[in-house]
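With one protein chain held back, the other chains of the complex are shown just where they sit.
Labels A and B are assigned to the chains in the order they are written; within every chain, residues are numbered from 1.
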Amino acid sequence: MIAIYLVAALAVFAAIRATVEKNTGRKLPYVNVMNFAIAGTIVLLLNHPLALVAAAAYFVGSTLEANAIASTYAGGEQRG
Amino acid sequence: MLGELFHILAAAIISWILFVTVDIFFRLPEAGGVSGASAIARDIEAGGGALSGGTMMGNIVCSPDASAGTLLAACGVYVAGIPGGLVAAALVFIGNRICHDPGYAGTTGAVLATFVVYGFTQVGFAATDFIAGMVIAILTIQGLSHAHASRLLARLWRVRE
Partner (left out) sequence: MSSVDDLLVLLFAAVALIGAVSAHLQRDRFGKLIAVGIVFGGIAPFIAARGYLDVLIAVSLIVPVTTIIILLICRRDAHDA
């Protein structure tokens, strides 16, 4: 089953691009792709209902984090 | 192995059409939402992109949208068929509210994707094809060229307006 290897490779690719990108606002979409990949990986590794909950928890958590970073970043721009 | 690859690519295209359509229907490219999304949109525009496309991309980052709904629905169908997909839709709904998002793009995307993915599993696809396919689909929007993706989304948004 190559799906999981494909997804893992995309996670690495997205992590590299996020790191290389200098601008915060443009980093976040790359991190978003990585988070999709990791959430998918969790279920692909373990075909179990709890894995679905774990993937959802990971994804919502990472989205909340990205949202917080983006909001704080936005607040800084308006003040500065 | 090559057969699986073709299935994944087909699933990627189907997922792409599904989530982009639902997100545009729910007006994600419209400005004036979460402040974080606007900041991302501004940076994408500064990098040569379109503002409305960037706004949708920013909204995708800041709250579970139809793309997240499609991914988690595919995971749900993989784990437990249609009930699994609907449980995933419920989790996406909760996720939206946790992220202070009052919208229904994510939930709608998840419910639709549940039936779409399940349907395709009856004709030779595997749910895992859609999990990998959705990651590819989101890569094309958020992970390759922000400038090009945002301009494409902006053009599609103009069609809706």
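Just so we're on the same page, contacts are C-beta pairs under 8 Å (C-beta built on N, C-alpha and C of every residue); 3 or more make two chains touch, one makes a residue touch a chain.
The shown structure was predicted, so the numbers you read here are calculated from the model rather than taken from an experiment.
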Report, in label order, the displayed chains that the undisplayed chain touches. A
Positions on subunit A where the hidden chain makes contact: 4-5, 8-9, 11-12, 15-16, 18-19, 24, 27-28, 31, 34-35, 38, 41-42, 45-48, 50-51, 53-54, 57-58, 60-62, 64-66, 68-69, 72-73, 75-76, 79
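Note that in this section only the chains that are shown with their structure count from here on.
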On a C-alpha centroid basis, what's the spacing between subunit A and subunit B, in Å? 13
So in the complex, the part of subunit A that touches subunit B is made up of which residues? 1-4, 6-7, 10, 13-14, 17, 23-26, 28-33, 36-37, 39-40, 43-44, 47-49, 51-53, 55-56, 59-60, 63-64, 66-71, 73-75, 77
Which residues of subunit B touch subunit A in their complex? 1, 4-5, 8, 34-44, 46-47, 57-58, 60-64, 67-68, 71-72, 75-76, 78-80, 84, 87-88, 91-92, 94-95, 98-99, 126, 128-129, 131-132, 134-136, 138-139, 141-143, 146
